[in-house]
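One protein chain omitted, others in place.
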Amino acid sequence: MPVVTDSPISDQRTRLDAGRLGMLLFLLSLGMVFGATIIAYVVVRLQLVAENNWKPDDSPDFPWLLLLSTVLLLSSSATMHAAVSSARRGRPGRTVGGWMSVTCVLVLAFLVSQVVVWTDLALSNLVFDESLYAWMFYILTGLHALHVLFGLPPLALTTRSAWRGRYGPDPVSRPGLWHCSAYWHFLDGVWVVLFLVLAWGTRG
Amino acid sequence: MTGLLLSGFDLVTSLLATTAGAGAVTPANFWMPEGASIQAPRVDFAFDLINWINYVFFALIVIVMVWFCIRYRQRGKNVEFAPGPIHNTTLEVTWTVIPTLILIGIFFMGFTGYLDLYTPPKNSYDIKVTAQQWSWEFEYPNGAKSTDELVVPAGRPVRLVMRSKDVLHSLFIPDFRVKQDLVPGRYTYLWFESNAINDPDDPSDFRWLFCTEYCGKSHWNMNVQVKVFDDEAFETWTKDQARWLDMIDDQDLYFMAGPKLYARCVTCHSLDGSDGSGPSWGPRGGLGDLWARVTNGTGKVDGGRKSDGGKTLADYIGNGKLYGTAEDYIRNSIYDPGALLVSGFGNQMPTFEGQLNDRAIDALIGMMQHLDEFNADGTFKDQERVNAALARIEANKAAASQASMGVTEPAETETSD
Partner (left out) sequence: MTTIDTPRAGDIAGNPPVGGTGPVDNYLTWTKGALSWIFTLDHKRIGVMYLTGVLVSFLVGGLFALIVRTELIAPGKTFIEPETYNMFFTLHGAVMVFLVIIPSIPASLGNFVLPVMLGAKDVAFPRLNLFSFHLWMIGALFTVLALLLGGFDTGWTFYTPYSTKTDMGGVVPVLFGVFILGFSSIFTGLNFIVTVHKMRPPGMTWFRMPLFLWAIYATALIQILATPVLAITLMLVGLERAFQIGIFDAAMGGDPVLFQHFFWFYSHPAVYIMILPAMGIISDLIAVHSHRHIFGYSFIAYSSVAIAIFSFLVWGHHMFTSGQSALLNTIFSAITFSVAVPSAIKVFNWLATLYKGSIALNTPMLYALGFIFLFTIGGLTGIYLGTLNVDVHLHDTYFVVAHFHYVMMGSALIGFIGGLHHWWPKMFGRMYNETAGRIGFVLVFIGFNVTFFTQFMLGSQGMPRRYYDYKPEFEIYHLISTIGSYIMAAGFFLTAIYLLHSLFRGARAPANPWGGRSLEWQCTSPPPHDNFKVTPSVGDCYDFSVVRWSEEEHGYVIDRSKETDSSSGEGSGH
């Protein structure tokens, strides 16, 4: 299948490798964004817990609904993986597309779950500008949700291509799918760390 | 190598310390200003040592570079190719190791010197420092406050316990070689000890204290004088400082206390009509000086919101209005500066509530009312009245110390050693 490209690299295999390296570097860069924010969170929490000034007394408990979010996002990672491996094994477009569609639904469900968590917290008086605890909670989860949101359009496009049978066993035929799943596994990993940090942060 | 450097350094420092001795001022040179604290010689020694190392390395590099450029200059366009070494492990290791060793030595010198600078001795004399845009306040253990100068006792370690009320500031006394940032939300410390005594009767005998962390419009102007007094002069000064407002007779207040208090206002408010960060107390916009603008109600104000312009003070001052009298307005503008803003100025001024008492406010209002009796720099024109007032202050002090006979002074103000 001829691919229209602006790439100066003529060898398809090298072009694929270049794309993958580019994506990994991009994720490394994004990792620094989340890493820095998490470190900021940890530092502020440690300082404020020492000053007994971290969590307002009337603040709600840790929103365990986030556990549901976690399960949803982890499952989306799994279905994404299923999509990739079924493409690798040369399954038809509807199988790959089907897995991708399930992934889309799970990701949307994750976002809905996050919105429910925020609304619930806001209604139980966790106001974002009344304590650093609240502020940082919304910043961290919001930053992550924003990245999930940014990932939706490419995810949708990839799903469409999957239905059309674009992705086959040859890795050269499915860089789009590879990029999409790399980004998704990354956001998934970040979320797990974030979840643990937030759960730890709520204590004290 | 390192050990050698360190021991050599200790030797020289101790030599410096003994030669500096009681006079305690190292003269200014091409690089450094006068050194007037006991810490200065050690800093200067480190500076000079690095200087000499640098001179040698720099000269070496430049001489070699220039010499090669002349010696191997290409004539014409033809490349005269001569094969030469492209790599030499011995040489490369040598020029890696030598700088490394020298740098390790310098690091230890800086590190040990820093520990000296950082760790105040136990018996230090504490002065509380509060910084805000754009003034300093120094508070002494006996409650005395000073805003126009930092006076410290000679021959004993002084520790400044510092905080900031708004943004970052940094306290820097070049002649003492000390500097420390002031951070809102936490206390920071700085200590020094000086034997470089200033003459209390000579106003030109002082050292500078600068703010070195950028803090806004008048950052450049946030500097005050530092004076080192001997024990006797220091004790007298702190005592007078603690009760100086009360020692002034009421009729002398505005020209004796006014200029001293005004030293804190001058960073933003001029007397000559030119605007700074705040409106001038002098005549502006054809409406006369501050007191005239207030009493006539002609000054333009924004009602606390920039959008709510077009009003004048007359809308706010008078019976049944926001402020009953002109004096009320001035007093409130000092305690709650953002309540009513003069047109064209932002909400920049910090509150002085808790820092200026009623008597101080009276003095300032008095100064505004008699602005024509003052020079543009805030000094009072009539020296004879000042002299007469000084005599009355001395009399009041004498009377006060008679009355307080037998009362124990707070321990902190007594000279120790």
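When the chains are written out, they are named A and B in that same order, and each has its own residue count from 1.
Following the convention adopted for this analysis, a residue touches a chain if its C-beta (ideal position, glycine included) is under 8 Å from a C-beta of that chain, and two chains touch if they have at least 3 such contacts.
Since this is a predicted model, take the numbers as computed values, not measurements.
Contact with the omitted chain, checked across B:A24, B:V43, B:V152 or B:I197, is made by B:V43. Considering the full assembly, B:P174 is the residue among B:P153, B:P174 or B:G299 that touches the omitted chain.
Residues of chain B that touch the chain left out of the display are 28, 30-33, 39, 42-43, 46-47, 50, 53-54, 57-58, 61-62, 64-65, 68-69, 72-74, 76-88, 91-92, 95-96, 99-100, 103-104, 106-107, 109-111, 113-118, 166-168, 170, 172, 174-175, 177-181, 183-186, 188, 208, 210-221, 276-277, 346-348. By the touch rule set out above, chain A reaches the unshown chain at residues 6-9, 14, 17-18, 21-22, 25-26, 28-30, 32-33, 36-37, 40, 43-44, 47-48, 51, 53-54, 128-132, 135-136, 139, 143.
Quick note on the criterion: only the chains that are shown with their structure count from here on.
One inter-chain figure worth recording: chain A and chain B are separated by 52 Å, centre to centre, where each centre is the mean of the chain's CA atoms.
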